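With one protein chain withheld, the remaining protein chains of the complex are depicted in position.
All chains are identified by letter, namely A and B, in their written order; residue positions are counted from 1 within each chain.
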Amino acid sequence: MIIVMGLPGAGKSTVLEGLSADIKQLNYGTMMFEIAKEKFGIGDRDNMRKLPVENQKEVQEAVAEKLSREDEKVVLDTHCSVKTSKGYLPGLPFGLLERLSVEGVVLITANPEEIFARRVGDPSRERDEETAESIREHDLMNKAFLASYAAHRGCPAKIIYNSQGKAEEASAELQAILE
Amino acid sequence: MIIVMGLPGAGKSTVLEGLSADIKQLNYGTMMFEIAKEKFGIGDRDNMRKLPVENQKEVQEAVAEKLSREDEKVVLDTHCSVKTSKGYLPGLPFGLLERLSVEGVVLITANPEEIFARRVGDPSRERDEETAESIREHDLMNKAFLASYAAHRGCPAKIIYNSQGKAEEASAELQAILE
Partner (left out) sequence: MIIVMGLPGAGKSTVLEGLSADIKQLNYGTMMFEIAKEKFGIGDRDNMRKLPVENQKEVQEAVAEKLSREDEKVVLDTHCSVKTSKGYLPGLPFGLLERLSVEGVVLITANPEEIFARRVGDPSRERDEETAESIREHDLMNKAFLASYAAHRGCPAKIIYNSQGKAEEASAELQAILE
């Protein structure tokens, strides 16, 4: 399993859409949302991050159990860390990582100013107020989390820049890792 | 337990003083000092960092044992990492973290230039010679340590900026996490 992460506005979804069709993709957020809807009646995906930390952890546990039963090679699409009111909640805590068979962790990112501009221009999502500076901090913490995850698993940590207008190049870079 | 950390000059003590009186606060350094005084005859708190690393670890062990017996919700005030002659000694090594019940880790920090100015203006403590640049490095390493601690525990990692003249805002931000 290759785990692909990125913060909102980094363009991770676009990069993943560019992968060849034979690669199985699972979205951790979708798996989380389905379980959160079932367990805690969450009706809107953007409200997930407002769930108390304890409940988010319970949902994580249920998803880990599901993922540990996957046996073909998959790309798991998730967050490196989720920005909550209590801080950056790691997407891959060691307790979860231990239960997955991980061959690589990938962070899709971009220049903080570009991410900021993309977020401002995207009316489809409810977002917290952020500045380029706070995005820069989140990006730095994501890189630190990425190193922790890789050190824990002994797997490589790849950073892919999805620069404006270069999503195809970013997809190709990700595709190369999967081969 | 919420663990609040910060490097000297970040104004952590001031921020903690602004918390409401009903929150129980423990100071890891004080607990360490009491045990170090007892075990190794350390007479001055600023000399703690000059203790050999092995002895610092022994003191850490004794404090962990004490803390694991706490059962009400507390704020633990400590260092993210201590700058010693042998490098940055992590304040929360995994061996210690495993023994504590941690709900969140918080780093109080500020702009390195502001921290530098505060240290220069504080005659009450013996300090090592530092520059804004070396404070910037320590701050970066603290953020990396913070991510490791949070990844290990699966708890959120919060960074609070205590900017000049804004300690009340920083206290309010911390108070919000505790509720």
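Criterion: a residue touches a chain if its C-beta (ideal position, glycine included) is under 8 Å from a C-beta of that chain, and two chains touch if they have at least 3 such contacts.
What you see is a predicted model; the values in this text were computed from it and never measured.
**Q** So which of B:34, B:70 or B:137 would be touching the chain we can't see?
**A** Considering the complete complex, B:137 is the one touching the chain left out.
**Q** Could you tell me which of B:12, B:119 or B:152 touches the chain that is not displayed?
**A** Looking across B:12, B:119 or B:152, the contact with the absent chain belongs to B:152.
**Q** Check the options A:34, A:61 or A:103 and report the residue that touches the missing chain.
**A** Within the whole complex, the residue contacting the unshown chain is A:103.
**Q** Can you work out which residue in A:19, A:62, A:155 or A:172 touches the chain that's missing from view?
**A** Touching the chain that is not displayed is residue A:155.
**Q** Among A:19, A:100, A:117 or A:177, which one touches the chain that has been omitted from the display?
**A** Missing-chain contact among the listed residues: A:177.
**Q** On chain B, what residues meet the omitted chain?
**A** That gives, for chain B, the contact residues 53, 57, 60, 81, 84-90, 92-96, 137, 140-141, 144-145, 147-149, 152.
**Q** Touching the missing chain, which residues of chain A?
**A** 103-106, 143-144, 146-148, 150-159, 176-177
Everything below uses one rule, namely that only the chains that are shown with their structure count from here on.
**Q** Given that chain A is a copy of chain B, what angle of rotation, in degrees and a multiple of 5, matches their CA positions?
**A** 120
**Q** Rounded to a whole Å, what is the gap between the Cα centroids of chain A and chain B?
**A** 30
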